[in-house]
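Complex shown without one protein chain; remaining protein chains in place.
Then we have chain A:
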Amino acid sequence: MAASMSQAVRLSCRSLLLIRSRCCPCSCAQHTAVSSAQTTGDVVEKIEIPKRKKRDSLSILKALSSTVGKDDLAPGYMFVDDPYLIPRNPREQKMFALSKSSGREAARYMISKVPDCFEQDTAAPHIPAFMPPKTSYDHTDPTELALIERIQMRHVKNAIEIYQHIKRNGSNLKEETMLRFLELLCVFNGQEPPPVPHPETVFFSSQEAQKKPRFKEGIKDASKTTWDNQLAETLFEELPNKTPEAYTYLIRGMAKYFEADKAFHLYSELKEKKISVGKEVYDTMLRMSGKYSTSSEECFKHIQDLFIDMSAAKVKPDVLTFNAALKSLNKFAGFLSDPKIRGVDYVGRYLAEMKFLGIEPCLATWAHVLFITCFQKNSDGAKLYEIIDHLQGQEMTFQDPDDLTFFSLAIKKVFFACKDLEIAYKIDELVNTGSNKKFLGDQNQINDYYNYFFRVLCMFETVDKIMEYYERLVPHTWLPYRNEFPFLLDTIEVEKAYRHLPRIWSDIMVNGYDYISLFADRVLTMMVSTTHPPELQHRFAMIAKHIMKTRDDLIEQQKKMSVEINAPMMGNIILLFLRDGQFDEAWNHFERYRCQHTKFAGLMLDDVYVEMVDNCIMQQDVRKAFVCVTLMGEMSASNQREMVEKIKKSFNLTDSEREELDLLVSS
């Protein structure tokens, strides 16, 4: 799919280039303006205009896209920009994206079932990505050509079959073919390659992958993660001339499937024979040395040996080489981050070496450094300040797959170690520099980043500033989970910024019933804690009504889930209706409580009765006031006597009514 898209972009780019070539006058004009300025002699700075600017096929599209930024208020590109189809909570986000992906999967299935319907080739130039997968072979006899064909199509099982046929027939293969076959076996571990997942699936399914680090290497099936490749090893033994390439393939294959011991054995063999190999082998060995060693000392020694070998072989290291070395050390991070061990010095040595060689570290390097130096929870995160100051204002380029882990790791360190708002803002500024946002990674990492960023904000920032960020991020960039809402509600409670509650509640609500039952009590208590302006009071009453309606709907539909409402919550709901001036609605709920108070656990607050009686007096409704005090007696509320006195004062009661009241109090 990715290939087809890039092809498509390339095609449209061509037409853009055509347009561009017609607009050359503007560049000429620019040129003359500069040269005229130079002739006047006022210009001190000399501007050198290159005669020809090197452009690749995407540079014009990149230039165009640099003029526009991402709209925070629009949904992600994988979703339809329609109110009904925009996902409202994390669950929906995942469901929709995976539905689309499974639609593509179904189409691919149909295409593979009836490939001849899709064979016509109308595209010029030919687009291989839009052709159905080839299933039949041109060569069916067990010959070398047939083997090459299967290797090119990456059909591992069939290639092995053909190879065994050829062996049985006793015919010889060319060395080049054998190498290619060895490469195929090593890359896929002698198994059929797993299907390439769709981008949506990759974006959302890394949660499982993160739990098991071995999945990070791009292997999806757990059963295929161990090196089980006897055939590759025999083939290697049979090679008449063991070239550096053959060693490279086998070592990298073993490393990919975590066979450290064999890989190191092979490497020492290679060293004995003084065969010079490329940088990739050293990278692989460096990455494996963590797995191969049992202590950090041993790991250091391995890494040092490998670097010495590299310099002896005159192989130039690059940023990936150092990343591999640091990644091996990650295994011993708990040990290295101990202040007594001074693991920071070791890491510093590598960084100094990089500086000496003129290699600029990438985000992955910094992620490893951060992981090693700030591993312990009580570390002060001093290194983080240095790193962020160094990176400030830079736009990164993608170099290592581990680049994606940096930002979520950094913000976690801020939350756990630094606890500093300033550095969190600096990190956020860095994320928003240029196109650095793409380094946030997949959905899981994006959520991690924003969750912790938000927690840091909630710790230190004023509520208005927090809400400014909240409005910008929610719902399209980030959707808060259940663990983030309590932080937000705490902040609102401390600052008494209850005006933000309706917005927060609407976001809680869209997450479903479990979120409502989780936060209803907390939000209701917050809403009744003080009195508010009439407009806000009205919105709070609406929220109360919604909570009740959700509960009733669930009971009516006989769903398994339910929103539990106890007596204090019921009291709060009644209070909210009273304060909004909805006396009838409040009375209905009060009656409901009176009739079925056994169904609501606990007791209502006394304030509810007081305000209810006050409202009855305002409404001049003697009967309702009587019902109120009767219930107070039944529920043994403390201030029943005062209320009775109040009623006696406020109404013109008949003698029998007064007697009735006295009877209530005396009993």
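In this section, contacts are C-beta pairs under 8 Å (C-beta built on N, C-alpha and C of every residue); 3 or more make two chains touch, one makes a residue touch a chain; residues count from 1.
As a working rule, contacts and distances are computed from a predicted model.
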{"item": "Undisplayed chain, where the name is taken from the UniProt record, one of \"SUMO-activating enzyme subunit 1\", \"Trafficking protein particle complex subunit\", \"Dynactin subunit 6\" or \"Ribosomal protein S24\"", "value": "\"Ribosomal protein S24\""}
{"item": "Hidden-chain contact residue, picked from the options A:108, A:242, A:291 or A:646", "value": "A:108"}
{"item": "Residue among A:72, A:121 or A:269 that touches the chain left out of view", "value": "A:121"}
{"item": "Residue among A:85, A:308 or A:352 that touches the chain left out of view", "value": "A:85"}
{"item": "Residues from chain A at the interface with the omitted partner, ascending", "value": "4-5, 8, 11-12, 15, 80, 82, 84-85, 92, 95-97, 99-111, 113-114, 117-118, 120-123, 127, 130-132"}
